[in-house]
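Just one protein chain is left out here, and the rest sit where they should.
We just call them A, B and C in the order they show up, numbering each chain from 1.
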Amino acid sequence: MIADLLTVVLVVAGLAFFAAGTVGVLRFPDVYTRLHALTKADNLGLGLVIAGLLFQADGATGVLGLLLVWALVLASGTVVAHLIAQRTRTHGAFESADREPATRDPEEGGG
Amino acid sequence: MSAVLFVFDVMLLVGIGGVAWHCLTSTDLFRAVVLFIALGLLLSMAWVRLEAPDIALAEAAIGAGVTGALLLITLERLKHLEALSPTGRDPEHSTGSSAGRALLSGVVIALVGALGLLLIRALLAQPGQAGLQPLVDAQMHRSGVDNPVTGVLLNFRAYDTFLELAVIVLALLGAWSLGRHESVPARPVPGPMLPGILRFLTPVAIVTGVYLLWAGTHGPGGAFQAGAVLAAAGILIVLGRPRRLPIAPDQPLRLGLVAGVALFLGVGVHGLLFGPGFMGYVEPWAYWLILAIEVAATLSIALALVALFIGGRPHEEDR
Amino acid sequence: MSLFLAAAATFLLFTVLLGLVRVLRGPGSGDRMLAAQLFGTAGVAIVLLLGFALDAPALIDVGLVFALLSAVAAVAFVRQQRLPEPGDGGAGEGERGPTMREGSDDR
Partner (left out) sequence: MIDWPGPVLLYPFGGVFLFALGLYAAIVRRHLVQKVLGLNVMGSGVFMVLLSLAARGQATDPVAQALTLTGIVVAASATAFALALAVRLKRVSGATELDAPAGDDDDPARER
């Protein structure tokens, strides 16, 4: 019963972070601030959801599996956010893969 | 419960339809590719809802991982070639006469819509029961494994799986016949983060792949999922090389690529000579034969997908 | 309990679909990619919640593969190069090894 209550509290808290992260990704003005919102959802949102689910897991394998998922998302999510920020800084925010950069070939710029 | 799941299903289907629509009508190719990756994730959730965790695993690994990376790199290759010789350009703007295009669109929409209605009609006429499931269930104890999907793949319909492995090798031969590989055009983001994360992710991906291979005999998982995850690990290694692609040793590469098909064929012929017939297993050995074939098939699938990601045939042949 | 978990998964799916607006709007490629990253993480959470709601523990494996492979596309994305600048084209070609030189010799 206590376990169920803890699950509800933690999962709801996680959902709140996901919702906040989504609102941030939608409303913030540029890539860097959006990344800030994204990492909150990545780390805390998923972390709290998984912490809540830990109370429902039966057996060591379930717990270990959940913790492994969390560790993976923590590591890769953080690094991916960093890499996206770095790429945006060095390559510019508005380069899109199928468009030529306007500086290179003015004729292509409109595409 | 059921009402909540109903809402979930409706939202999921609306999402899938909307994402597919925007993916296919987008003029920005990069946007289309990102939407395609998102579509893979949504489809994976749909497969979960349809009680097909095996398929969800494969879709997550292939749709979101392998195909996504492949599409992104292909866009980059096309852009690179565009830079080398800017002759043919801006395909989405070369629309020809707009009236003709509109007419074509209209005709195609009408035909596709009619086809869709026909398909729905055919679906409504389907009897409401689960096809061959009772038959598989009745024979499951003879298959040598506990996961029915693996049993069907590697025992009951081994022929299909064998030919499917051959098709993968064929696709790779086709890609190799196009000439030398296009190197992955890439200038990585500088700094220690990318190599660091690759050093962390690659071993975890390899362990996960092996785990899925082992899990496949009794639960969701198996050669295809494991091959896809291992291929993702290989793609990570390819992407992690700062400058050049690793040049694989030729003979082992080719042996690995055909290992799945060759072992499958060998076991099939063994069944023909000593057992119940072509592609049948001598029963007490079924589990071990299936496991051996799965290991070889995993290796072949992973190598083939990585080789397809790299593109043309390996360097050494050209020397 | 499973009712609550299914409702949580449904709520997350809703936020994910909202987040897709960022993929559609962009404007930059980094924006689209980070929205896809949010999508991947929330997808992990949805699959895990569904796994416990439907009492299908095998779905933890699906979540694991989601978590693992959502990074692959992002790594491919950050490995993309900018077009070689007219000035540093020579250096860029050398860096990419023999294949690309072959490519330019073709024509």
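Points to keep in mind about this one:
By our rule, a contact is a pair of C-beta atoms (placed from the backbone, for glycine too) under 8 Å apart; a residue touches a chain by one contact, two chains touch by 3 or more.
On a predicted model such as this, the values are computed, not experimentally measured, just so you know.
Contact with the chain that does not appear here is found for just one residue of B:G209, B:G227 or B:G271, B:G227. The missing chain, though absent from the display, is touched by one residue of B:M193, B:I237, B:A292 or B:L308; that residue is B:L308.
The set of chain B residues touching the chain not shown comprises 1-2, 5-6, 9-10, 13, 16-17, 20-21, 23-25, 29, 32-33, 36, 39, 43, 46-47, 49-52, 54-55, 58-59, 62-63, 66-67, 70-71, 74-75, 77-78, 81-82, 85, 87-96, 104-105, 108-109, 112-113, 115-116, 119-120, 123, 126, 128-133, 136-137, 148-149, 151-153, 156-157, 160-161, 164, 167-168, 171-172, 174-175, 178-179, 182, 222, 224, 227-228, 301, 304-305, 308-309, 311-312.
Assume only the chains that are shown with their structure count from here on.
Using the mean of the Cα atoms as each chain's centre, the chain most removed from chain C is B. Computed centre separation for the pair chain A/chain C is 10 angstrom, with centres defined by C-alpha atoms.
Centre-to-centre separation between chain B and chain C, using Cα means, comes to 16 Å.
Centre to centre, using the average C-alpha position, chain A and chain B are separated by 25 Å.
Residue positions 72, 76, 79-80, 83, 86-87, 96-97, 100, 104 of chain A are each in touch with at least two other chains. Annotation for chain C: residues 16, 26, 29, 33, 35, 61, 64, 68, 70-71, 75, 77-78, 80, 82-83 touch two or more other chains.
Remark: chain A residues 72, 75-76, 79-80, 82-83, 86-87, 90, 96-100, 104-105, 108, 111 touch chain B in the complex. Remark: chain B residues 1, 4-5, 7-8, 11-12, 14-15, 18-19, 22, 28, 30-31, 34-35, 37-38, 41, 44-45, 48-49, 53, 56-57, 60-61, 64-66, 68-69, 72-73, 76, 79-81, 83-85, 180-189, 194, 197-198, 201, 204-205, 208, 212, 215, 219-221, 225, 229, 232, 235-236, 239-240, 243-245 touch chain C in the complex. Against chain A, the residues of chain C that register as touching in their complex are 1, 4-5, 8, 11-12, 15-16, 18-19, 21-22, 26-31, 33-35, 37-38, 41-42, 44-45, 48-49, 52, 57, 60-61, 63-64, 67-68, 70-71, 74-75, 77-78, 80, 82-83, 85-86.
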